[in-house]
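Here the structure is laid out as structure tokens; the discussion comes afterwards.
Missing here: one protein chain of the complex. Every other protein chain is in place.
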Amino acid sequence: MHEPLHWLILFLPLLAAMVITLFLQRYPRCSAALSVGAVLASFLLSVGVLAEFLDGRAPDIALTWLQVGSLQIQFGLHFDALSALMLLVVTGVGSVIHIYSVGYMRGDPHYARFFAEMSLFTFSMLGIVVSNNFFQMFVFWELVGLSSYLLIGFWYQRPSAADAAKKAFLTNRLGDVGFLIGIVLAWAVTGTLSFAGMKDQLLRDPTLFNTTATVVGLLIFCGAVGKSAQFPLHVWLPDAMEGPTPVSALIHAATMVAAGVYMLCRVFFIFTHHDLLVIAWIGGITALLSALIAVQQDDIKRILAYSTLSQLGYMVMAVGFSAPPAAMFHLTTHAFFKALLFLGAGSVIHALSQEQNIWQMGRLRSKMPLTYWTFLAGTLALCGLWPLSGAFSKDAILAAAWEHNKALFALGELVAFLTTFYMFRLFFVVFLGKPKSDLVGHAHESPRIMTYPLVFLAAASVVGGFMGITQFITPQFSPASARLPIFAPLEPFETSPVAALLGLAAIAIGFVAAYVYYAGAESDPLPGKMKEVCNVLRHKFYFDEFYAGLVDVCQDKPARAINLCDIGLKLLVRLTHGTAEWTGRVLRLVQTGNLQTYTLLLAAGAALVLYFMLTR
Amino acid sequence: MSPLTIIFLLPLLTALVLALIPRNFRFSIRGLALLAGLVSMLIAVHAFCKFDGQASPSGFRFEERHAWAPGAGISYHVGADGLNLGLILMGAVVLFAALCVSWRIHTREKEYYILLLLMGGGILGAFASLDLFFFYILHELALVPAFILIGVWGVGKDKNYAAYQITLYLSLGALLVLAGLLAVYLQMPGASRTFDIVELTRYFSAHPMQSGAEHWIFPLLLIGFGILVSLYPFHTWAPLGYGTAPTGAAMIHAGVLKKFGLYGLLRIALPLMPDEAQRWALIIAALGLGNVVLCGAVAMRQRELNMLLGNSSVAHVGFAFLGIASMSLIGFTGAVVVMVAHGFLAALNYALSGYLREELKTLDMDQMGGLLSRLPFIGTVMIMAMMAACGLPGFAGFFGETLVFFGSWHRSEVVTVLAIWGALIVAGVYMLRAIRSIWHGDKQWPGLSDVTNPWRRLPYGLLLAALLVFGCFPRLLTDNIKASVTPVARLMGEEIAGGGSVLKVYGLNSFSPRHPVEDNASGAAVPGGPHR
Amino acid sequence: MTPVGLQHYLVVSVLLFCLGLLGVLVRRNVLVIYMSLELMLNAANLALTAFSRFNNNLDGQIIVFFIITVAASEVAVGLALIVALYRRRHTTHVEDMTALKN
Partner (left out) sequence: MNPAMLSLELAVIGLALAVLLIDLWTLHEFKHRLGYLAAAGLLVILVASLCCASTGEPPATGFSGMFVQDGLALFFKRIFLAAGVLVVLMGVEFRDRIPMGLGEFFTIILMELAGMMFAASANDFVMVYVAMEMMSVSFYILISFQRSRSYSLEAGVKYLILSALSAGLLVFGIALIFGTSGRTNFAVVAAEGTRLAQNKLFCLGALLVLLGLAFKISAVPMQMWAPDVYQGAPTPVTAFLAIGSKAAGFVLVLRVLFVAAPALALHWGKLFTWAAALTILYGNLCAIPQRSLKRLLGYSSIANAGYILLGVAALNPPGSVAVLYYLAGYAFTLAVIFIVLCLVARDSDDIAVLAGLNRRSPLLALALTLGMISLAGIPPLAGFFGKLLLFKAVLEQAAVHRSYLWLALVAIAGVVISYYYYFGVIRAVYWSEEGPEMTPIAVSAPLKVSMGVCIAAMFYLGLCPDAVLSAAAKAVQALRF
């Protein structure tokens, strides 16, 4: 491929976004076509890049964006296994979701704006993927944050959506603060921003970072905590479900939230084992907390959101176990099945006139068969039932956990159980049982432009495990490792049978538990049985309340105090001005108009002058 | 004739011509003013494109020099280098935009345009001048117009106080600067005294000022320029002044005039008194942080849009101060980028808030909400502008701010961390809250009208485009800037080599294991970095 | 008895000057104030004459002539002014002339 074509991968979506914003606001169909075309073209070009990479001809392109003194900032396109895989995920899943959106968003008054923002997002996400240096990555990191903000707040007329967008952006920014500080620190020590350069230096001198090594790693990890919504910054993701469902699928399930994981893999070389331990535990905690919360959610999209959080926790945990290939593998399969689940949920919501409460659904199996079957495939893949794709990727992570940290392994198994439990809770309540509201009666299968993407994604979810993704990516992280076989259906059971079997057991227990409680349930039986626990879970462990208090104490109260100081300063200025005026008014009283006052003062003044000049 | 001369004389002369036109000829008055602004801007753009710093040995392009008053050491000397080129371009664009958005002014148009042109032309001339006399008086040309503009066309019950406050406060700063500049001038031996900045710089780099004099001259300049730039704690004039000023005046004042002080510090105070500047670096940094963090926090509490924008604008110049306080090439470059970027940004923000004020008759954010659906164009542009204000990449300010972070890290980690907090979080909080309460939400607004006429959209588009262009292609600015600030940075760098005084001053470097000077060895070649 | 010397003249002159000044400060009638002012001038005259005499320098006495002449013209104008004021206001007291103040 020629070099300009590589640039086009990145800039086609941006171009689409710009053209739509500037010229096509009034032409919804054209804008949709343009947006979809752009992302499809990017996908095709990405396939080209993959071919190039497999041939060993993938280019490294870098322009100097900025050069001031010792600071050199490049704008580059870096293609390796990691970025090629991620490119395909982003553009591939992205294309499917774009196409789905054409149907899902039909009739919305801001149809064109939606596609412009989607294209902008695609551009930003691709920018992260192809970055060859920290700075460029940070730039696109922020842009992704922006597009996420715009898309969550797409229906800005809804106060809840507007609030959610704001919350998402600011929470992300908290992570970005650490990320940026980490970048600056890393640059200050190594003098370079490029991944390759820094990696080279670290290889040459592993003690380069000296005492700051752990700090750098943790600061960089902060970025991932924000973007991938890890504990303790996970609170924004569930709220982000206020955005349109395709947005949730693309951004808040398949791609953007995975960017954190991608970044961790990309800069894996910078982490020390202390960092990795922290990363693993943060991932584990996130996985567990969100899986627990998901058990007691009633909003279909929120359940999926917590599920996403939980799976992201898995991926981050995998990075913490020094297993980036496993993380990337799970990232890919998760992109397939979580996008599928969201789109399926979207299909349901679409059919039920925007109803999202699962306790208003039921028996949709007969009304929406295609959605039903694809959703089932997605659910099973998510639970990790062999031979669906989730099984392979999840087991890779659990195997790594078994090897590194038994406590986290146990935690992982617990999460696997919970995952199956809440997913089948959702599944039973929504698709089986009795209809729980009148809406179900009017439900009907979605149009083909929405169901075909479901089918496509379901297929990918099913066979994702056999695509050889680990095999493709592993050489990048451990070049010395033996070449793995491309097709290995029984691989989980071979590498770590304990993990795989325990995983299957967890799925089985989870399924049975869900069946017992929720098959045919009219309302949630759990709150009645475990009132306190459910209350805590329904309040998401009171994180939002806690943070509201924290923000009030750490930000609003100080701000109020500072504002008072500022008012004090203003008063000081007024006081100065007032003092001058007041002095003038007082001094003016001397001018009584009486000649005698004047002569007296004049003589007194003269006497004073004489006294001071002649006695000194 | 140098294009710089035309750029600033054209608005000034047009103001004179307007004075001769009868006040009923509204169309001609506005047309002529716009034409002058347009031509001035086009020449500025042309000069910006044609600029190549290498062309002359002195580093200045478009130089023009005439003897003016040799007896007093005054000459007419204009020239551009990377330091002021961007500012001139920014000033010219903002002036034109300010003239464009003034179409809503219907009372006493003639005086309004005359005063606006005087203000804009004056400050452009001040940026172009390489002679302290013209540098000073052309800036002061704005003092009276600003007073009258706020007083006559201003909005709000506090406008009288605001007009007085801005005038008195700024004149205090200007007079301190004047005293400082005169003191610098007097430091030269009697016969060779000159106000020429180039010669002053040359003289003082060969004969460093005696430190006794430096000790009081630098503070004079710092506080004087600081007042002009609303350095914490001398900032209280800014939000109120801008908040009450008519849109065009607020744009020029907040966007362009405010940069004068920073420009003065970089152009005069630092190169002439590098040692003293080093000694004050920590204080400058602390005050800059005051701007960024404290004024940012104040902005969070504001419920009036213009007060919020005013405090935000005060907060942003803090980054330029931090860049200056870093005393490094990267920091200086960042500071200048911040200056240019903030010029466009502040002008854009005030242009938009002015439109809102006209439409809504209030800027109380508690009464707004849901405006985006009624005002899609203004809303979209303002959301972009507000995003730019919280340091989003793609807008010019981002590069300035990050360069400042990179530059100041070696000086003080604590300062940098706080600055990053201020840039990403504090700014994010108040801007997003503002977007939330103004544009988002479900309030209905019948009867509002958006800007639909492409001509009316022009000024907003122009400013936004400028922000985006420099945000995406920062080298347009930085390549020129770094060439021009390299000598200044070198002056500072030699200090590091000489006594290592810098680290002692900051005393905060324990965190970073390696010294910046050594880092350069492993990094790319450093044209202007510190030398050993 | 010591001969009358320069000091004695000067003491008298200073006393006269102070007396005149006191008059200016405490009297309320403009006419009297004006007379006191003349007294001050005469104190200076006395000093000049004494200096002239004791320094053997006639310049001082010539200066006195200058002063007397100038003072005469001043008095002419001043009295006319006071009369004009009296005709308008029917008073020559300083407390009554406080229309211009603050």
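As written, the chain order gives the labels A, B and C, with residue 1 at the start of each chain.
Assume contacts are C-beta pairs under 8 Å (C-beta built on N, C-alpha and C of every residue); 3 or more make two chains touch, one makes a residue touch a chain.
Predicted model only: the values in this text are computed from it and were never measured.
Across the whole complex, the hidden chain's contacts among the shown chains comprise A, B, C.
Residue in contact with the omitted chain (choice from B:Val152, B:Val198, B:Leu360 or B:Cys472): B:Val152. One of B:Arg26, B:Arg65, B:Arg108 or B:Lys443 touches the chain omitted from the figure, and that residue is B:Arg108. Interface note: of B:Phe8, B:Tyr136 or B:Trp439, the residue touching the hidden chain in the full complex is B:Tyr136. For chain C, the residues touching the absent chain in the complete assembly are 10, 13, 17, 20-21, 24, 30, 33-34, 37, 40-41, 43-45, 47-48, 50-52, 55, 57, 59-60, 63, 66-67, 70, 73-74, 77-78, 81-82, 84-85, 88-89, 97, 99-101. For chain A, the residues in touch with the chain missing from this view are 580-581, 583-585, 587-588, 590-591, 593, 595, 597-599, 601-606, 608-610, 612-614.
Although one chain is hidden here, its contacts on chain B can still be listed: residues 68-72, 74, 107-108, 111, 136-138, 140-141, 143-144, 147-148, 151-152, 160, 163-164, 167-168, 171-172, 175-176, 178-179, 182-183, 185-187, 213, 216.
Throughout what follows, only the chains that are shown with their structure count from here on.
Taking each chain's centre as the mean of its CA atoms, C is the chain most distant from chain A. Our note on geometry: chain B versus chain C, Cα centroid distance of 65 Å, whole angstroms. Taking the mean of the C-alpha atoms as each chain's centre, chain A and chain B sit 36 Å apart. Touching chain A in their complex are the following residues of chain B: 164-165, 168-169, 233, 236-237, 240, 294-295, 297-298, 300-301, 328-330, 333-334, 370, 372-373, 387, 392-394, 398-399, 402-403, 405-406, 409-410, 413, 416-417, 420-421, 424-425, 428-429, 432-433, 435-436, 439-442, 474-475, 478-479, 482, 489, 511-514, 516, 519-520, 522-524, 526-529.
Residues 64-72, 135, 138-140, 142-143, 146, 153, 156-159, 161-163, 165-166, 169-170, 173-174, 176-177, 180-181, 184-185, 187-192, 201, 209-212, 555-556, 558-560, 562-563, 565-566, 569-570, 573, 577 of chain A are the ones that touch chain B when the two sit in their complex. Here chain A touches chain C in the complex through residues 588-589, 591-596, 599-600, 603, going by the rule given at the top.
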